[in-house]
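Working notes, structure below.
As you look at this complex, bear in mind that one protein chain is not there, while each of the others sits in place.
We call the chains A, B, C and D, going by the order they appear; numbering starts again at 1 in every chain.
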Amino acid sequence: MNQKRNKTLLRIREFFRLLFRKKITVLALAIFLVLVVMVLLAPVIAPYGYDDQDISRAFTSPCREFLFGTDKLGRDIFSRVLYGGRISLSIGIIATLIASAVGILLGAVSGYYGGWFDNVLMRLFDVLMSMPPILLAIAISASLGNGIMNAALAVIVTAIPMKARLARGQVLTIRSQEYMEAAIATNASTAQIIFRHVLPNILPVIIVQITLTVAGSITTVASLSYLGLGVQAPFPEWGAMLSAGRSYLKDYPYVILAPGIALLLTLFSLNVLGDGIRDALDPRLKD
Amino acid sequence: MENLLKVKQLKKYFDTPGGTLHAVDDINFSLAAGETLGVVGESGCGKSTLGRVVLHLLESTSGQIWFEGKDITHVSRSELRELRKKMQIIFQDPYASVDPRMTISAVIDEPLRNNGMKSRSEREEKVAELMELIGLAKRFTDYYPHELDGGRRQRAVIARALATNPRFIVCDEPVSALDVSIQAQVINLIMELQEKLRLTYMFISHDLSVVKYVSTHIMVMYLGQTVEYAETGDLFAHPVHPYTQALLSAVPIPKLGAQKQRILLKGEITSPIDPKPGCRFAPRCPRACEQCHQEIPALREVADGHMVACHMV
Amino acid sequence: MSEKETLIEVKDLTVHYVLHSGTSEAVNHISLAMKKGETLGLVGETGAGKTTVALSIMGLLPVPPAQVKSGEIIFEGQDILKLSEKEKKKIRGNKISMIFQDPMTALNPIDRVGDQIAEGIMLHQSVSRKEAMQKACDIMEMVGIPAVRYSEYPHQFSGGMKQRIVIAMALVCNPELLIADEPTTALDVTIQAQVLDMINQLKKKLGTSILLITHDFGVVAEMCERVAVIYAGEIVEAGTLEQIFEFTSHPYTQGLFQSLPSLEDSKAKLIPIPGMMPDPADLPEGCKFADRCPVCEERCRKTLPPLAEMEPEHLVRCFRPLKAK
Amino acid sequence: QTSPASEQNNAGQENVAGSTKDTLVYAMSSDPGTVDPYANMALNLRLSTQVVESLVMYDANGDISPQLAESWEYDEDGKGLTVHLRQNVTFSNGDPLTAEDVVYSCEQAMGNPTYVGALGAFDLASVKAVDDNTVYFPLTGVVGTAHYVLSNVFVVNKNTYEENHAVDIIGTGPFIVERYTAGDAITFKANENYWGGAPAIKHLTMRFITEASVRMTELENGTVDMIDSPTAEDINRVIAGESKGISYQESVRAPKVQFVGINTASVPDIKVRQALLYAIDQEAIFKGAYSSLGELGSGILPGGWWYSSETQGNLPYDPEKAKELLAEAGYNESNPLSVRIAYASNLTERAAAAEIIYNELTSVGVNVTLAGSEQAIVTDQLNNTNDYEMFLTNYGNLFEPGSCLKQKLDSTANVIGGSGYFRYGGTEFGDQIDAKLAEALATADDVERAKIYQQIQDDIADYAISKSFVDQKDYGLMTESLQGVWWQPNPCFKEAAFH
Partner (left out) sequence: MARYIGKRVLTMIPVLIGVSLLIFLLLELAPGDAAQSILGDYASEESLNELREEMGLNDPLIVQYGRFMKDLLLKGDLGNSYQTGRPVLETILERYPMTILVAILAVIATALLGVTTGLLSAVKQYSWIDNICTVIGMIGVSSPSFFTGLILIFIFSGKLGWLPASGSYGPQYFILPIITMAFGSCASQMRMTRSAMLEVMRQDYIRTAKAKGQGDKKIVFHHELRNALVPIITVIGQQAGVLLGGAMIVEQIFSIPGVGKLMIDSIGTRDYPMVRGGVLFIALSFSVVNLLVDLAYSTVDPRIRSQLVHQSKKKKGASA
């Protein structure tokens, strides 16, 4: 068993070696970790609350006291960006996880069983996917009304079909592998097959997808908020901050640059990481 | 001898975009316990499909299968579970046939777990026992398949097949992917196990010399159909069907001056999709006549236990 | 037949694949010589380095990771390895051409097969497009494929036909050397027989020399005049067909023969070679075969036996060769 | 591709070359989708008033001056209004303007409830033509300021309206619709036969540019000559003279009062309502959200407007008092008051106001939920549910003040729920207000009537249902060379010219 652990360790080391082959991936991971830590420690790091208003200090330029300046209501943008990250990241991650869990399971089951279930589901997804995702998200969140939950729901619903498609395709590939047949020949039950063979084997692809989807979800939520459909005041979601600050771009660029760059960095690190993981997991690209 | 497996008028058709594909078309044979049926034929002639249908990995289109005297053509779920403990399969590609994410012990453990062996220690013991049986050193327990060479992987696959103490194993080209030196190791292992465990094999291969080495009986298939069936010695000594003869003559012999009279066939195996009436081999047959293009020849006994499907003999 | 003039000579070729995970010593100090019009069989197990030798001759080694550590390949008085890329292109497909193992993947799936044949003609001969097409048609007929199928795509052909097209492509410029890397391994025996037969006929007609890479002694027996057995990147035995088959001297070669089931004498027990080929990234010192050798001694593990000439043309790399003429 | 802007660009070049520029490009925030004045009462009037004229108009001082109506007189009993039309006015298609056109227009207005409210002073169904040039408007009561309402009677051509009104309407105005490119722009050309004399601007383009910052950029780049709905920051900068070459125009009247209201049905306790209003700092919102533009809000009607009460007003900002009152009403930390505020979150200023209120109410211990949505959803919520305690909205003051008050406060008026978003319909208070409104309408004496209206405003203030932040004006920014633009309450270009 010890040997097994060693082997696992070795595999992990190999994975990281491949992952860090490109300097940019290292950079991305560093950015991401710093962002996550800062966002997690927001209550500690942030010098002000995210909603500490003081009209008298509206639009203070960045200075020692207010690192990124203040907004129209005199709130400290640095603190708001930190707290906003909590919202953006947690929606991104939670929505992605839910969408992935549901999507993958649906896709795996429908790919595995085929038949009418598969047919119905795929037709449904055809319908959902025949609209641009952002339009679907807008339609959903406009129908359900504003708010964090509804925005998250819109993101989830738009992400599920893609996850399911992906999982289904993977399952179909794996299903035709001989080891699946071998498992069936040894009386493996469907659940065993899905959980022991199918899911672990599609995991790498899924992990990559998840990193990239987190980025996508954050973008979607930010876009919704930007259009006034997503997260509502006073929560400082980045897209909402951009939306509220966009009129002041010319006079007070820091009002939108701060959340904009935070958003950009987050998405950049996630995208690069996802890409790096994909490369690292792709056996064809080894060395 | 008791018939362990009997197959009658077995057919398996696939629906494909191009039409109905006759992968297995009216196959009959019976196989006694302890014997090995060698199945040879060109790529795509339905060998693997036949094996899979017998094992219920694919449902037959029509025909009947008996196993241990029982009709198993249609079985319930629970019967199938029991059946699968007794019938196993070894695939050609030892890489594709094991889950790349499982360690060797997990691979061998899988059938034990799936077939209700609950206790962990018991299973570990059994895995160790099986690994010893097939000659895999203990240190490979936690290796992943890709860390092993083909020969060892194939041993693990054999161990997995043996885990439920089956009586019958379909070996679907178990050595074609291996190098000659390794191939010999595995063939020897398969033969030893047969003796030790009184196993019955259906041994699929396109390598005639291997089939000849391991089988007691041989069935030559062409486009889903049996063209000749005989005891091994008999078949090699007196091949009757023109296809068998051509096949035998085409095998290059690793001996100096072994050059025999080659029967070179024209063309290649035709499409099994919606085959034309008549003998399937007729388009390539050097001896084909009018009748061959009209009727499918029936499988007839031409000598004791030697069956041939040809109008011309 | 030994009087014929030498066509190509590989001298002391060493090729390594340098990877992060280790260096694969794929080919080590291999020397080969081929005469005009002759067929040389290069036999060995998976990973022995056969393809690497072939690619070195073609100048097609994947450059990283492959590195030529030493050696030269003399063809027409020049060292191919030292030629510029441009000069190599002139030789490739023209004087030396190659057939790859898998006909299924060797053809560009989206080009008409005829065009793929004509491509080589237009590259090396100053002919018009039309002439090239005509020539392609001719050669298609020659390998037994009706010229009317010029405009079809690879997926419309069966494996054997594709392999014939690949062969036609290789022969289209009358090369002096044809390297055939396991040309029939992917084919059924009856088709293999057709293809081998065809290669033989073409060879007779065109006088091309053939470097035939295979692991099948049956094919060797049928096609070759001389044989080199390669093990873990080294030649362990080389000689004429007769020398190798009748006077097998290296324990490895003998092991290979003994592990083959035979069609002729049915119940001879198979004697497998125990163990497996060493990892080319981690080769032992001494004789590479020592671990699996039934007659291995102490010194075999320490020092690499030289490739000794047992008799003219019969070379064996073993301290204890089995037998000689 | 011929386009309004390229024409404008050409004109711009001409300008450089020294000849006079006669093309004006105006940028507004969104495409109303129609030039029909009777489609709904919003931005469409910015377009339609270029083409279609009302009977009277507001002049630069905010006073009524004749337009299509030349003169008018009230009946003896004050219950009717006779309007004399200007002579020799023709529509741009050559049809003469007749009294029948006015009657026809009133019929169109009847089909639109917004106008039914806006024209509430008139008994629309009974408007009739006395002769070709005279129209008689019966009134619903004694409305001394009814002639102001004539500014909302837009006269369309009875012969062509039916066929063409959405993107190509025929009017008597200074401009003629040339082309309407949905979502992009509408172009007008000068009506050379305009009764008031052909305008100096020969081509008028109104572009729809969503982003305020982009509109401003275009103005600064000179690709647009005038913009509406600028950001408060831009306006302040222009007012302060910090933007070179850009001047501004403000509407003389404050057409809007921005305020927070309380749903009396969800918050029946007057102490709680007072507490909520005490907790809100009107000035902070005026400054923080509205950037101190316009006048600090003084009540339901804009300060200094006809009938506006001087004694009425907002409760002062007194958070301590608010806490006290809340405690008296039985709310404390363990049992906080929960308040849901409905507002249109796509309006940035209102959203900022909501955030300030959130902060202020939270600091007196109220548990606040901001329920911001798009306007359409908020409207639905306020009309059809009781799912809110407070709301942010504005009163439009496009009409005559009596109608304004009636429309806002009458619990039997045609607003859903009976009494608007305050929900006091059916209560004693509601009946009281209704009675006073009726009384005002029946009062012929102007001074008396004004008193009643002021009384109503004081009652409302005492009932503690709203606090206004700002009497808001509309602003337009333009290049300095553009002069003679009116903003009443829509931009009017008939006397505009580049200098």
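Note that in this section a residue touches a chain if its C-beta (ideal position, glycine included) is under 8 Å from a C-beta of that chain, and two chains touch if they have at least 3 such contacts.
All values derive from a computational prediction rather than experimental measurement.
Contact with the chain that does not appear here is found for just one residue of A:Leu105, A:Leu124 or A:Leu203, A:Leu124.
Contact with the omitted chain, checked across C:His16, C:His124 or C:Lys203, is made by C:His124. Considering D:Ile377, D:Ala438 or D:Ala497, the position touching the chain not shown turns out to be D:Ile377 (whole complex).
Seen across the whole complex, the unshown chain contacts chain D at 1, 3-6, 30-34, 36, 39-41, 112-114, 116-117, 166-167, 181-185, 207-211, 213-215, 217-218, 220-221, 223, 346, 373-377, 379-381, 383-384, 407, 414-416. One chain is missing from the display, and on chain A it is touched by residues 22, 24, 123-124, 126-128, 130-135, 138-140, 142-145, 215, 219, 222-223, 226-227, 239, 242, 246, 249-250, 253, 256, 260, 263-265, 267-268, 270-272, 275, 284-285. Those residues of chain C that touch the chain absent from the view are 58, 60, 89-94, 97-98, 100, 102, 105-111, 119-120, 123-124, 153, 155-156, 166, 169-170.
Assume only the chains that are shown with their structure count from here on.
With centres taken as mean Cα positions, chain D sits 44 Å from chain A. Not a single residue in chain D touches at least two other chains. Looking at chain A, no residue sits in touch with two or more other chains. Chain B meets chain C in the complex at residues 42-43, 149-151, 179-185, 187-188, 206, 208-210, 212-213, 232-233, 236, 246-256, 258-259, 262, 264-265, 268-269. Here chain A touches chain D in the complex through residues 51, 53, 55, 58, 72-74, 142, 145-146, 228-229, 232-234, 244, 246-252, going by the rule given at the top. Against chain A, in their complex, chain B makes its touches with residues 52, 55, 57, 81, 84-85, 87-89, 91-93, 96-101, 103, 110-111, 114-115, 139, 141-144, 157, 160, 163-164.
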